[in-house]
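First the structure, in the form of structure tokens, and then the observations on it.
A single protein chain has been omitted; all remaining protein chains appear in their positions.
Our next item is chain A:
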Amino acid sequence: MSDAQRRIDDGAPGEQPSTGGADGSDSDSDSGNDEFEPVQVFPEAEEMDLRPGADNCYKCSTCDTNCPVAEVDDEFPGPKFQGPEQWRLKRQDDHDIDDSVMKCSNCMRCDSACPSSVPLSQMHNTARAEYVEENMSKFSREYLRNRLLANYRRLAPLASMFPRTANVVMGLSVTKWLGEKTLGITSEREFPEFATETFREWWTDRGGAKVENEDKRIAYFHGCYSNYNTSEVAKALVRVYEHFGYEVMVPEQSCSGTPMFANGMLEDARRAAETNVRELAAAIEDGAAVIASCSSCSMSIRQEYPELFDFEDTETVAANTWDAVEYLRVHEDLTGALEDTAVGDEFDELAYHAPCHSRNQGLDGQTIEVMDAIDGIDAQDVGDSCSGISGTYGWKAENYETSMKIGEEMFEHMDAAEAETGLTECPTCSMQMEHGTGYEIKHTLEVLEAALGGDRAESGAGSGSNADAGTTTATESN
């Protein structure tokens, strides 16, 4: 864009317009004449093809200074290289993708930092897929391990059929040792526990929605983790939304694709996305807004789907997908409803970490603002550092150390905070927070459920602050 050709340095006197072609960015213009063309200082409509996208880069290195991996590991060449430089090289000749792309954690911080809107994470995702497709042996341990981690959802149903056995087996040190030796999954971490009842089982047993409302409907995208592992988060979402009079739909769904993008398994992600877009588009057609409780799931549907796929309705689904708390803030008087509510001691002090994927959606300030409205909660933001785990990244033995180095700042800030309970919206950040501090970690929806539920139990439905929830139905009783 304009600044692409504007020299950015603080040397006097001022920035001068480039005379065009100086940095090779105009190399595909039809003539070799480099007559001064002032208009090139200003942007032209660019279509979103990756290689021209690389030309938007004016090499300011803002992305590099935001990359948590490059900060702790100078083997990693950083996002400017991964993105625009690599794609520029590719245009010149058919360059192989550099293997360092596998060291990128897909935190997407570079993407939201770039002042010139270079589509960095789209470039990384595409490069990673190409690397895995062309340069990684399909029989290598790394490929198998990554495929396994990326397709966690396929294993989870098995484990959750026999959750107790699975939990015991996963916890055995011999399993972990095997994991590290044969698969390269770090033995330092505890495998997450499987819920004894998945969310969907609970939902069916419960008989589905307790509130019917044609005018206020949501389709819940629960993702894998709150279905198989932290079903209490998913239940909290249902209760909070029913409190506000919403009819909750739970459509068929597949993995959001986040772990697949991060491992370069773009075809797996495409299949999952196709199902999700189809099912969610149908729900939108029925008048629902799509709501996610996991920040990476919403990020994936909102940003990565439109960047990487073009199914019919991809854009519609992206534009109608919301973070669970954000939707309530915009469509209900959430702070009003939370006024005069209180929660038990278990939530009085909270150390909040904003996941990178919620930061990138502009949601990083939201949780503290909402928590402030509840009496007796002191929620403290532990700063803007990355937790370091980034989904499956920190599970890989070769990344474990980097992951913990990145997390160090967050651990220090959590230790310094008053709280002994952590708060976040991302399941893997939550694992990292627990792993680094030993704190119990909660999801924001669990706190909202406690606040709104407590209030309702005392004052009865429809009274007091519930008034603005409109047709609150007093059907929720469990």
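Criterion: a contact is a pair of C-beta atoms (placed from the backbone, for glycine too) under 8 Å apart; a residue touches a chain by one contact, two chains touch by 3 or more; residues count from 1.
Following the convention adopted for this analysis, contacts and distances are computed from a predicted model.
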- Message: When one chain of this assembly is omitted, its UniProt record names it as which of these: "Glycerol-3-phosphate dehydrogenase subunit B", "Methanol corrinoid protein", "Sugar ABC transporter permease" or "NiFe hydrogenase"?
- Response: "Glycerol-3-phosphate dehydrogenase subunit B"
- Chain not shown: contacting residue from A:233, A:288, A:318 or A:417: A:318
- Write down which of A:303, A:341 or A:387 is the residue touching the left-out chain. A:303
- Query: Which chain A residues touch the hidden chain?
  - Reply: 2-3, 6, 8-17, 36, 38-39, 41-44, 60-62, 64-67, 70-75, 77-78, 81, 112-115, 117, 302-303, 315, 318-322, 326, 329-333, 359-362, 364-366, 369, 381, 408-409
